[in-house]
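I'd like to ask you about the structure that follows.
Of the protein chains in this complex, one is absent; all others appear in place.
Note that the chains are named A and B in the order they appear, and that numbering of residues resets to 1 at the start of each chain.
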Amino acid sequence: MTMIQLFNYAGIFVFAATGALAASRRQLDIMAFIFLAAVTGIGGGTLRDLILGVPVFWVKDPGNLLVCAAAAIVVYFSANLLESRYRVLLWLDAIGLAAYSVIGAAKSLALGFDSTIAVVTGIMTATFGGILRDIISGEPSVVMRREIYVTAALAGSLVYILLHGITAKPEISALAASLTAFAVRGGALYFGWCLPSYHKPGRTTAELEREGVIRGAPPAPPRASD
Amino acid sequence: MTMIQLFNYAGIFVFAATGALAASRRQLDIMAFIFLAAVTGIGGGTLRDLILGVPVFWVKDPGNLLVCAAAAIVVYFSANLLESRYRVLLWLDAIGLAAYSVIGAAKSLALGFDSTIAVVTGIMTATFGGILRDIISGEPSVVMRREIYVTAALAGSLVYILLHGITAKPEISALAASLTAFAVRGGALYFGWCLPSYHKPGRTTAELEREGVIRGAPPAPPRASD
Partner (left out) sequence: MTMIQLFNYAGIFVFAATGALAASRRQLDIMAFIFLAAVTGIGGGTLRDLILGVPVFWVKDPGNLLVCAAAAIVVYFSANLLESRYRVLLWLDAIGLAAYSVIGAAKSLALGFDSTIAVVTGIMTATFGGILRDIISGEPSVVMRREIYVTAALAGSLVYILLHGITAKPEISALAASLTAFAVRGGALYFGWCLPSYHKPGRTTAELEREGVIRGAPPAPPRASD
């Protein structure tokens, strides 16, 4: 198994686990856990493959689906041990984001697409599964959170593409790039890092929050079921 | 017209009707009825065909779109006769789920894909149109309901695949499989069948509902417009 394949399975497993955690927050049954896990785990890669015009990865290798089911079953039997399932969801999502920003970019480069497309497919692969999870399960969208998110996926893809151009070792490029993406997103989660956000002059962010215009800053308020 | 084609049109018609019912609950105009009917009726099959890498069925046979428009027009002129449009939506959705779990699996098998892919495309074809309908129209997602849903689609796909392996008559396989799926989903709707759902130990489902953590159990509370 190559490094990229390992990243692929790791990304699928953790993203699938976040889908199952979302199902656990809705008190659903095991089939719904597996369904949401699969949608989240393979959603980003499916969109990437459709857009690049290549066979969808899990149709060629249904083992990917078993990884999703395994993650769902693990979460089904262990989610009750967690203090805050939404915090765990966000951290696993950060790991998945890091892994997928690399494999999304790597697949495009391997197919001969240029760097622009590789960046875009990196970001797309890293974010789309989580977007589907949040839309279907009714969670607030991770992409709409005010801490750095898309930027972390961009960082992972960019670092991979740069290193890919200057070294022959994909293992090193993949590791360095995914660590970069994870550091950026993890820092955003832990320290609440934000890029400057647009806001209407004359009103502070705090004022806007008080008025209920914008969603509360990080971290998201845990719900009673967490 | 083969049995599978008949199932296809039946599935499209009833799913399209659920889309139109969702439009009627939003008091929309006839074009929005047709739009939501088409999205719901052809959404699942479109995703299936894209993922399998074959031409999208309704591009080859635009008659499918006319079936959606017909369903929308029927609902537009008859929805006011219904006592509870959301109950009708759920039952038509159950019929569509049964028909589509079979044709989704059948198409994969006919194209030479293996059983795993056939199960997945069966579930996907059966659920994705309804997911799109609920997301776009702002209904609570049927997949997130706590009565059995995805499991019914799984049952339909599995029974079709098993019978397909032991009999040469696709008509019998299709009928038996779709009746199975409908029995499972219909029983869930009528009797409130649930699989055991994950919940945090120490709090009962009733407690969670009282606290507003989880959505009310079946059936969904009808809205004033029903």
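Heads up, the rule we're going with is that a residue touches a chain if its C-beta (ideal position, glycine included) is under 8 Å from a C-beta of that chain, and two chains touch if they have at least 3 such contacts.
What you see is a predicted model; the values in this text were computed from it and never measured.
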{"item": "Residue in contact with the excluded chain [from B:Ala70, B:Val88 or B:Ile136]", "value": "B:Ile136"}
{"item": "Identified contact with the non-displayed chain, of A:Met3, A:Ile117, A:Leu162 or A:Ala183", "value": "A:Ile117"}
{"item": "Contacts of chain A with the absent chain, listed as residue ranges", "value": "50-53, 113-114, 116-117, 120, 123, 127, 131, 135, 141, 143-144, 146, 148-151, 154, 194-201, 205, 208, 211-215"}
{"item": "Touching residues on chain B - with respect to the absent chain", "value": "23-24, 26-35, 38, 46, 50, 55-56, 59, 62, 65, 76, 79-80, 135-138, 223-225"}
